[in-house]
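Here it is: the structure, laid out below.
In this view, the complex is presented without one of its protein chains, the others remaining in place.
We call the chains A, B and C, going by the order they appear; numbering starts again at 1 in every chain.
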Amino acid sequence: MLGEGIIKGMAVTAKNFVGSYRDPERLTTVEYPEQRIPAKENARQFPFLVFDGDNPMAGLRCVACQICEKECPPQCIYIEKSKDKKPDHTGKPQFYPAIFDIDVSVCMSCQICVEVCPFEAIKMDTEFELSTEDRFGGLLLHREQLAKSVLHHRKIHPTEEAEIEARRVEERRKAEEKAKADAEAKAKAAAKKEAVPVQG
Amino acid sequence: MDAIFAIIAALTVVSAAGAMFLRNLVHCALCLAVTFGGLALLYLKLGAQFVGFAQVLVYVGAVAILILFAILLTRSGQDDGHNLLSNKWWLGAGVAGAVFVTLAMCVQGSFVTGNRIPAAADPSVKAIGTALMSNYVLPLEVIALLLTAALIGAVIIAQKEKETGK
Amino acid sequence: MNELNGYLLLSALLFAIGLAGALTRRNAIIVLIGIELMLNAANLNFIAFWRYGPNPEALTGVMFAIFSIAIAAAEAAVGLALIIAIHRHFKTTDVGRVDRMKG
Partner (left out) sequence: MDSTTFFANLAAPGFDQLFVTLKALLVSAFPEVIQPLVSIVLSISAIIAVFGLLFAITTVVERKGLGRIQNRPGPNRVGLPWFHVGPLSHLNGFGQWLADGIKTLIKEDIVPRSADKVIHFLAPLSLVVPVLLAFSVLPFGRNMTPIELDAGLLFFFAVGAGTELSVFMAGWSSRNKYSLLGAMRALAQMLSYEIPLILSALTAVMLVGTLSLNDIVVAQEAKPGQWLANWHVFTPWGFAGFILFLIAATAESNRSPFDIPEGESEIIAGYYIEYSGFKFAIFFLGEYFGLFAMSGLAITLFLGGWTAPIAFLSFIPSWMWFFGKLFALIALFIWLRGTLPRVRMDQLMNFAWKFMLPLALINLVNVAVWHYTGGGMVSWVVCTLIIGIPYLLLGRTLFAGQKLGPRTYRYAS
């Protein structure tokens, strides 16, 4: 009969209308500034620089190798190498970036810089609230703004960070072993050196 | 001769002139709608409420819209600029002017129009309805027939070409 | 000048404007508009004479106006249908160029 479908449809909408008041679970809207959906693990916005420890500038993993600067398709990274060196996590002396700028208004979030980095020093952030009143200066992030603790990365990408952490522990262990072996070898050599006169 | 009549009359005449002599046909039709509205106001002022509202309903609501549709359907919204008036336009204008002068002289010279006092009675809608259903029932039926015939005729005329073309 | 004269003169003026338009313009639609204007001028006369006439209770003028409005509506419908048919046939609405009897 004509009109039957209209009445059925109106019943459905009425059910939704009443239901949305009685059962808040039905409301799919997330009221953003107050409520947020936790970011998915693979979410990515713009890159940031990882540092270890408490001091952001001292703990930067970046060694200013400039691979990311060369690979970046929109060329939004600018790096200047330092004159001096400082030890990295394994204790090896490395350069560090005196200037590390990313223009996030140019960045296209392609993640190539992350993929090419041999030192796990640059990672993608999930931070998206970057609005600023100055569209040139405000969106050009310097290394002080870019540096974020490894703890932050562990929070947003736990799986990946666990892998990296394991690898780095391994690296450190190897470095230590090597150091130990070197030390032993040195000690042996020294002992030999010492022994030689005894023998000799 | 009061101010309200003067205002409405001026509006009606100006828009009627616009309806006749503007270049853009859509403007003409819109001016015509204003003329119809002005006439409806004059009817109201004369105490013929029913006729005034019927005028708006039929003329502004239907005839003006019909003319607009016709203008758009025949794509004559913009005149091409030349040949706005027919070749012997001065003849037509002369005839119209003569008609007006004659009518005006008749009106002014007539004894019938001398100092009439407007009648007081406002016709109620009920009185009009009763009259339509008693004294004027035959014209009413004829009008009904005419309207039906016009409806069917208009449809057939407008459709004719299409059917033969098939 | 009394009031009835004012209405009658206005009606005459409207009639003359309509007549002038219908006689001088080339476009068929404008000719139709002119005819409508003339009909309306006549209606105004009917109403004015009814109002200032000897016995307004008879409603003769009002009835005339009502029937005239109905006829004008029918006339407009048929007239515009004719104009559209002519336009389909001759591809013009210029009354001066619609001069052949044979289709």
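Just so it is clear, a residue touches a chain if its C-beta (ideal position, glycine included) is under 8 Å from a C-beta of that chain, and two chains touch if they have at least 3 such contacts.
All values reported here derive from a predicted model rather than from experimental measurement.
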Taking the complete complex into account, tell me which visible chains touch the one left out. A, B
Looking at the full complex, which residue from A:Ser20, A:Asn42 or A:Gln111 touches the chain that isn't shown here? A:Ser20
Even though one chain is hidden, which residues of chain A still touch it in the full complex? 1-3, 6, 9-10, 12-14, 16-17, 19-21, 26-29, 31
Which chain B residues touch the hidden chain? 26-27, 30, 33, 40, 49-50, 53-54, 56-57, 60-62, 64-65, 68-69, 72, 77, 122, 124-126
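Please note the rule applied: only the chains that are shown with their structure count from here on.
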What's the contact topology between the chains, one of line, ring, star, complete, other? other
Could you give the separation in Å between the centres of chain A and chain C, each centre being the mean of its C-alpha atoms? 83
Averaging over Cα atoms per chain, report the distance between chain A and chain B in Å. 80
Compute the distance, rounded to whole Å, between the mean C-alpha positions of chain B and chain C. 5
Sort out for me which residues of chain C touch chain B in the complex. 1-10, 12-27, 29-30, 32-34, 36-37, 40, 43-44, 47-48, 50-53, 55-57, 59, 61-63, 65-67, 69-78, 80-85, 87-89, 93-96
In the complex, go through chain B and note every residue touching chain C. 1, 5, 9, 12-13, 16-17, 19-21, 25, 28-29, 32, 35-36, 39, 42-43, 46-48, 50-51, 54-55, 58-59, 62-63, 66-67, 69-71, 73-74, 76, 79, 83-87, 89, 91-93, 95-97, 99-100, 103-104, 107-108, 113-119, 121, 123, 127-128, 131-132, 136, 139, 143, 146-147, 149-151, 153-155, 157-158, 160-161
